[in-house]
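Notes to accompany the following structure.
With one protein chain withheld, the remaining protein chains of the complex are depicted in position.
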Amino acid sequence: MSELWLPIIMAVPVLGAIVVALLPKGGDKLAKQVTLAVSLVVLALTLVMAFQFPGAAGDRFKFEATYDWIPTFGVHFGVGVDGVALVLIALSAVLVPIVVLASWHDADGVKTADGTVVAPKRSVKTYFSLLLVLEAMMIGVFAATDIFLFYVFFEAMLIPMYFMIGSYGGAQRSYAAVKFLLYSLFGGLLMLVAVIGLYVIAGKQTFMFPELVGVIQDPATQKWLFAGFFIAFAIKAPLWPVHTWLPDAAAQAPAGAAVLLVGVLDKVGTFGMLRFCLELFPDAAKAFTMPIVVLAVISIIYGAIVAIGQTDMKRLIAYTSISHFGFIVLGVFAMSQVSQAGATLYMVNHGFATGALFLAAGFLIARRGSPHIADYGGVQKVAPLLAGFFLIAGLAGLSLPGLSTFVSEFMVMIGAYSSTASGSGAFVVAAIVSATAVILAAVYILWMVQRTLNGPTAEPVKAFKDLNAREIWVMAPLIALIIGFGFYPKPLLDVINPAVTSTLTNVHVDNPAIAEKGAGQ
Amino acid sequence: MESPAEIIQHTAGGAIGLSWLMIVLPLLGALILLVLNRRTDRWGHLLGVAMSLASFVVAVLAFVELLGLGEAERRQAVHLYEFIPGMVDMGLLIDPLSISFALLITGVGSLIHIYSIGYMSHDPDRRRFFAYLNLFVAAMLLLVLSDNYVGLFIGWEGVGLASYLLIGFWQFKPSAAVAAKKAFVVNRVGDLGLLVGMFIVWTSFGTLAFADLGTKVGTASDGTLTAIGLLFLLGACGKSAQLPLQSWLLDAMEGPTPVSALIHAATMVTAGVYLVVRSGGFFFPEGSPQALAVAIVGAATLLAGAIIGCAKDDIKKGLAGSTMSQIGYMMLGAGLGPVGYAFAIGHLITHGFFKANMFLGAGSVMHGMNDEVNMRKYGGLRKHMPITFVTFLVGYLAIIGFPLLSGYFTKDGIIETAVHHQPVLGWLAVLGAGLTGFYMSRMVFMTFFGEKRWDKDAHPHESPAVMTWPLIILSIGSLFLGGYLILSNRLMLWLSPAVGRPEVLPEFHFLSTPGLATLGLVAVGAAFAWMRYGRATVPVVAPRGSFLTTFARRDLYGDAINESLLMRPGQWLTRFAVYFDNRGIDGLVNGLAAGIGGSSGRLRRLQTGFARTYALSILIGAALVTGALLLVGNI
């Protein structure tokens, strides 16, 4: 029975997508309702699975299911989850219903500042159908235990997202969509080469991840294959200097799609680094640690500084994410239990926090029609609820203690600082430098808050209505999760920690201090 | 010196076991008020007061229970839950130090809650105000009660958030919004210090809990301790508005006056002192360079704050300068080691009373004067606001150190200890006391004495009872608390399980050299103020003043330095980074795209549309292939 969980969770949204696509014309409302219902079913199934996870059978990967797909080349439809994959699948399953609810009117067209509407290129039901397809692929990419299957999902995810940006986005949507697609495809091709290289060089006639761990021993080979995977993931994550597609894509995408793009799709990059780059090529990962940490620290500081200078809300949030992804990459490559658990937790928390921020910004933009910060002012006075949610989401973006993002950022930094991996002196510097981002984060968030929410109420803002019931239902769960995990992150960390431990074992890094402590308590 | 007592795990229930209620109750209040929103408008303020009072009751019960325990058992750790597995557990530490703070926070806090009912009665958002006040109380209690640095840090930033929300409570005023942001950002600079300090603590000792640190600190090198100490000092400077991170406090006066009284005088700004005293046993050993740095920062700030206070015409900013200065005294005391801790905490407690008293008094004056803050437009108010006048006078006498009032004992204690241990800093503190005598007298004379300089439409009146009663209670504390705490070393003995105490207990001298010098200088300062502002006519428009006056009015050019050293270069850097990102990196990407697009545009010109051209290219291609095959010799 347990091997059916993941295939069912992936099949439900696919079936839902087909049903939505086949609905008769004019049934837009029905399409939205069906999509919401399907995504809620997926959420329920995922939660039940997550609660069964601690007791489920299996060593590292649980709920494993493996079917032959292309037997000639040893390709399997292999799925299974460890703690890291589980929390990311849960993140996707939580975000999708929220996004469906938030983008109730997104597919109807995007309003611009002068009141005109950029009409969508495709129908409403197509949007929601794409959303469900995307959900299935997001779950698949995290669940795949076969590297070839992972690659297929990794690339196939681009298709629904490309259409969601390119057909339902703002004025510059086609530029943004093509840029997003070309960047990702470029990385994906390098990864394909590395995947095939891995298959041929390993000579095990299989793409199954567990069987390929530790097979490649030659350092030079490891480095080449590592580079292939890493570049693809760095583009996806995105890491400086291959980050410029993200602000464009996030700014042009409808708010809901932007949430999934930044909240989940980009996590595939950091997830891939943790799962594939580190475990398949441990020696190369260690050899490349320093340059990657430098890139991560540059991302952290550079993303924050550029975010301060943005005039467009969505671009600003996108740049803050680049800064946050720097933290995640730093945590992954600091190679300590605390930092990697922190990085994984960061992936989840960042999904909630940035999701909330994008959605709140989306609600503002839907009212005013402009993403420009200068077009706002004094929202607090006319829409206190919206302003309150926006503020809390923003505070989560600056990692305020008491909110979930703080725990993860703290763990990443303290894990990096205390890392015993080789070159720990550099990690000390990296941790201190990246800690200055807490000041920059306060500047970029609070300055945006000051210019949008505070001050005298701008003339066009006076007509703002506060959040309606649907919008409250979008924001409230996210805010509750942000605050809840801020004070009680243990349930997530208890799931994440064993997975990170096995990753570190495969990378041959041992953290005696932490292991002892963990056992002792 | 005697070291602090061991921290023992609390197992029995009782008030100590329930001490988490202290934090949860006001937090619940804040949550209810914010979630239920406008529905609670009618009774929201009452709920806020009730939650704060309930928290006070729990604190008193825990205090009584602690009193009933033997001295060696007065450090009780209450385990709550596992926070970050393998790293830190959430727990509370109930010991004399934390419970003293808890009593001050909930006691003075409740009085200010009650006062705010009257002060904010005309504000349509009074409910939200009480929600934020409750949030503040909860965060501040978490800060002082937490038994580890992570919990402390959560409270630390929580009070920062509450302070941000409350300074910007009237956020529709751009000045308030800017001040709120500035306070938060400057505080974050300090938080960076605390954060990196925690990295070092965790890396060096593998724990962030106070209970475990006590046994492990001995293993560290002096360099590590100094690094941690200096970083924590940076954090303390941010929160307590000490040099060089002082600039936010004066701007923070944009918030409603009860906020200034509670957060920016009595409690939050003293968190830095708490941090130093709490970490004292671990990271600030007596005579270490970091302890000396604390004392130097304190001495410098007490002078800077006093100088700023001398020139301000805005009554709240004058009081804010005074707050900086008084916290400087506390830091000076805290930098002297266990011998100074009791005086620092004693001054912190009495300061909490008399400064809150005076801030609320200033609020009462503003309430009667149409929210006018310029003292040059006051004058002669003593007849119109008798209760406010008398209570303010008590606070005034307490802060300048009038013999036998609260401030006399606590401040004199700090000065005498400082003169004894760090003579230079000690005599600077004496000088600061003289300045205090001047600027506080100036404030009293300008506000309550002299002729009326009111605006035409001002009709000063005494505030309602809900505002005057807190004033009366606070002024009673300002009268007697200091003597009670300091005489026969009551506070020092009470705190000793938490912070240790010197071998030889100090004796309080009523007629010591520094004490007499202090009194003399205070008298000179007060007399000078009487000549300038009591007897003489105070001009309604501020005269230009000397270079020194301008220097003080401009907050010692703190903002100007920040502006030219940090903000301007920051803006340039930001602009450059945005330009670099758009033109440099993205320009490269777009350039590459344009290059490929351009060359393909040129290449496609080969497709002319003439069938014969294509035929020719096929022929040439075939010929080339044939030629190549012939060359290779496969044919």
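Letters A and B name the chains as they come in the text, with residue numbers starting at 1 for each one.
Basically, a residue touches a chain if its C-beta (ideal position, glycine included) is under 8 Å from a C-beta of that chain, and two chains touch if they have at least 3 such contacts.
Note that in this section contacts and distances are computed from a predicted model.
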Point to revise | Chain not displayed: protein name in its UniProt record ("Succinate dehydrogenase/fumarate reductase iron-sulfur subunit", "NADH-quinone oxidoreductase subunit K", "ABC transporter permease" or "ATPase") | key: "NADH-quinone oxidoreductase subunit K"
**Study point:** Omitted chain's touching partners, listed by label
**Key:** B
Exercise for review: Among B:465, B:588 or B:615, single out the residue that touches the unshown chain.
Suggested key: B:615
Point to revise | Touching residues on chain B - with respect to the absent chain | key: 604-605, 607-612, 615-616, 619
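Everything that follows uses one rule, which is that only the chains that are shown with their structure count from here on.
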Review point. What residues of chain A sit close enough to touch chain B in their complex?
Key: 179, 182, 241, 243-245, 302, 305-306, 308-310, 337-338, 378, 380-381, 384-385, 388, 395, 400-402, 406-407, 410-411, 413-414, 417-418, 431-432, 435-436, 438-439, 442-443, 446-447, 449-450, 453-457, 487-490, 493-494, 497, 513-514, 517-518, 521
Study note, to complete from the structure: Counting only contacts in the complex, chain B reaches chain A at residues 34, 37, 81-87, 89-90, 139, 150, 153-154, 156-158, 161, 164, 168, 171-174, 176-178, 180-181, 184-185, 188-189, 191-192, 195-196, 198-200, 202-203, 206, 570, 573-575, 577-578, 581, 585-586, 589, 593
